[in-house]
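Worksheet: one structure, shown below.
One chain of protein is taken out of this complex; the other chains stay put.
Chains here go by letter, A and B, matching the order in which they are written, and residues are numbered from 1 within each.
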Amino acid sequence: MTQQTAPPVVEMTGISVEFPPVKALDGVDLHLRPGEIHALMGENGAGKSTLIKALTGIYSPTAGTILVDGVERRFTGPADARAHGISTVYQEVNLCENLTVAENIMLGAEPRLLGGLNWRAMRRQAAVHLEHMGLDIDPASSLGSHSLAVQQLVAICRATVGDCKVLILDEPTSSLDTDEVEHLFTVMRALRDDGVAILFVSHFLDQIYEVSDRMTVLRNGGLVGEFVTADLPAAELVQHMIGRSMEVLEAAEEVVEHAERPAGATPLLQVVGLGRKGSVQPFDLDLYEGEVVGLAGLLGSGRTELARLLTGADRADVGQARVAGKPTRLRTPRVAMGHGIAYTSEDRKGEGVVDGLTVRENIVLALQAERGWMRPLPRKQVDELVAKYIQQLGIRPANPEALLRNLSGGNQQKVLLARWLATAPRLLVLDEPTRGIDVGAKAEIQKLVADLAADGMSVVFISAELEEVLRISHRITVMRDRRKVAEIDGGGATMDQVVDLIAGGGTK
Amino acid sequence: MTTSAPARTPRKLGGVKIPTRLDRRYLPVVGTFVVLALMLIVGGSRYENFLTPAVVSNLFINNAHLIVLAVGMTFVILTGGIDLSVGSVLALSTVITAALLQAGWPPAVVIPVAVAAGTVIGLAHGVMIHYFQVQPFVATLAGMFFARGLCFLIAPESIAIDNASFAELATWVQIFGEWRMTSSVLIALIVLGLGFVVLHLTRFGRTVYAIGGGEQSALLMGLPVARTKVLAYVVSGTCAGLGGLLFAMAQRSGYSLTGVGMELDAIAAVVIGGTLLTGGTGFVLGSVLGVLVLGLIQTIITFEGTLSSWWTRIVIGVLLLIFVLLQRALTLRRT
Partner (left out) sequence: MTNLLRHYLFWPVAALVALLVANTVARPSFLAITIRDGHLFGAPIDILRTTAPLLLVALGMTLVIATRGIDLSVGAVVAVSGAVALSHLASSPNPESPVTVLTAVGLALALCLVLGVWNGFLVSALGIQPIIATLILMTAGRGVAMLITGGMITTVNSAPFKVLGSGFWLGLPVAAVLAFGVFAVVAFVVRRTALGMLLEATGINPAASRLSGVRSKTLTWTVYAASGLFAGLAGLLISADTMAADANNAGLFIELDAILAVVIGGTALSGGKFNLSGTLVGALVIATLERTVTVLGISPLVTPLFMALVVIAVTLLQSPRMRERLTAATRRPVATTPPEPQPAARPDSTEVKTR
């Protein structure tokens, strides 16, 4: 399908971007042809998002040229790029939650009436775009009332409004379910067949192989090369990306050992009939030491809400909780932390990172908060702790004093993980811990989780990626329509079985 | 397809989508409105002649300038900024009006000049805030000193206005039964209408909201952030200039010490009207309700009559508190 002969719409050569002292990009080339889906690959912090931002004028490159349709350009910003037919969906959803869905989609290309906005036409047109994306939501509802996944799809809708010849999608699939991804791919393929050039970033290799025609691989801000997807085996791709062989990945492939739980053991956390109106129906759950419990379910099935009740992030209306046999009320995160329960939120930007603080401060935040302000951690201990996690999780740049907002998305996620590991919890509830994380690091994290469980930690693992849940869980709890519908043994479970349960076809 | 909209799912009724409950965005405004109504009723039952057209008309007449200021302030606060200069700019406008009229200029020239003074100061704020990234609080604080300083330079003493045609404009009044509407109320209502239309029916207005919702997002969405932000301060400055004109019409004089602390009244009105200082949520109609609440508090004080000046302040504070608490309770219960 690739039109090898067509001249590129976008031709970037020798692009360098610096954030002194970091050189985020060093002489990178990118050729986008009309009618192709081009994957941009690389580890967390490789410079993918930076390359995109250099193209659309958010960062100005210190070297290199950008040709669009053969004309040299330096865009002054997203508006300018858009005016030249380049639409972008950036990595973090960048829409305005306070506006309606219709406005978020149409603003900038809105239909007019007597010089003003034509709200009716705006809603109608927005509805059409939403339908294209397979979304059935009210265009007049405010964006903030929708889940992250819906917001992501709305952002893509926005990018496809008007005529664009280049569509850039920076990790659009990280918060989507399989169905939604499939739908997105259908839309992408249709656009490609219309001659649109699509630049696509994702850390899911299977998605890349499913949809992309060609790819450009970056490593550490440098260009590794440009490849035709069909000609590049996955193993080689990974090697190009991480500069190491697949061994790391294989290490995590080994199935988790199923140490027999001693009969009659007291659960670390036992909840009975825990629920919250409008959020999740009452459910029972036992969590044991040394065990990973996976939570599977579609977006909005209540898996996050369940996790929030377990960890005091939300307060339950009904039900009881026992920690190591003792009844407790998990009223606040702080109370939960007191019992050794830690929770990483799926909403990295809103509830996770403190972006104005440094990597060091973000890592010690929870530990320090637990100790109270009067007992500061000794500096030496802090430095050791931070150095340990930077090394263990491969946080880049490995500079404890870097501001968190200057880290790439995946690296921010690793910092969050480090924050909770530093508190040495007894129960770790991980909500989408691998979202936006590259293949290498994902394998590392899975391995880490398995190791932690082997050392006696109890882990709840939530992920939209079923394979991942299946791979590392001892037990799997399936959620549907805000209810716990099943609990199955992780060892014997098959993919199809779980998919059935999630969709509602399986045994009750 | 999963669409999880926990907060609010529209029910479909024969193809028409009906929101299942009142949109959360309107709650604070509705809260303000309810409390305002309560205040009117309580006042009406407590004092004779409280709930009369004359009192309500006066409420508008006495606060016309504040309505105009609040409309302008709403734009700025919606972008997430603040404009501390409006009180001083209002004073500057009264002083310019009075001084130029005294110098024999015709009102047809003086009026645009006085308003334009506000526009220029607003523009300067916008440029400082957007292009030099000075924090709005500081930039407009400097503007506040600056305008006040100009006032003193032009005329330290109060200047009376005795221009006949200006007086004619100021005393223009429409009477409908017991209701009265002066020229300044008319102007204030027109400004309000314009403000409403601009905020809700133009791209500029929606961009104002978008910036308040997240400046970076608005920028990445490709919206004209720079222009809009500057323009919001221009609107506020212009409104302050116009407010000064209305004030000069009411007082028939220009005085460099008018409007000290008026910026806080304007800000309070906007916030009471349900606009968040963090930007992005709120309505210009709410701001006007806020002005009316403040005005009503003053009215209640005059009806109370016998209060010493310190009790007046305490009562204003307490009423403000009661109001804020009621509004808070109303919005909390529904969320």
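To be clear about the criterion, a contact is a pair of C-beta atoms (placed from the backbone, for glycine too) under 8 Å apart; a residue touches a chain by one contact, two chains touch by 3 or more.
Model, not experiment: these values are computed from the prediction.
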item	value
Absent-chain contact - pick from B:158, B:183, B:202 or B:312	B:312
Identified contact with the non-displayed chain, of B:52, B:165 or B:216	B:216
Residue among A:196, A:242, A:337 or A:439 that touches the chain left out of view	A:337
Residues from subunit A at the interface with the omitted partner, ascending	17-20, 54, 57-62, 77, 97, 144, 313, 332-334, 337, 343, 345, 350-357, 361, 365-366, 368-377, 403, 405, 419
Interface with the unshown chain - residue positions in subunit B	80, 128, 131-135, 137-139, 141-146, 148-150, 152-153, 156, 214-217, 219-220, 264, 267-268, 271-272, 276-281, 308-318, 320-321, 324-325, 328
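Everything that follows uses one rule, which is that only the chains that are shown with their structure count from here on.
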item	value
For the subunit B and subunit A complex, residues of the former touching the latter	1-8, 10, 17, 23-25, 197, 200-203, 206-207, 209-210, 212-214, 216-224, 280-281
Parts of subunit A lying in touch with subunit B, wherever the complex brings them together	58, 77-79, 81-82, 88, 90, 94-99, 103-104, 107-108, 110, 115-117, 119, 134-138, 140-142, 145-147, 149-150, 158, 177, 179-180, 183, 278-279, 298-301
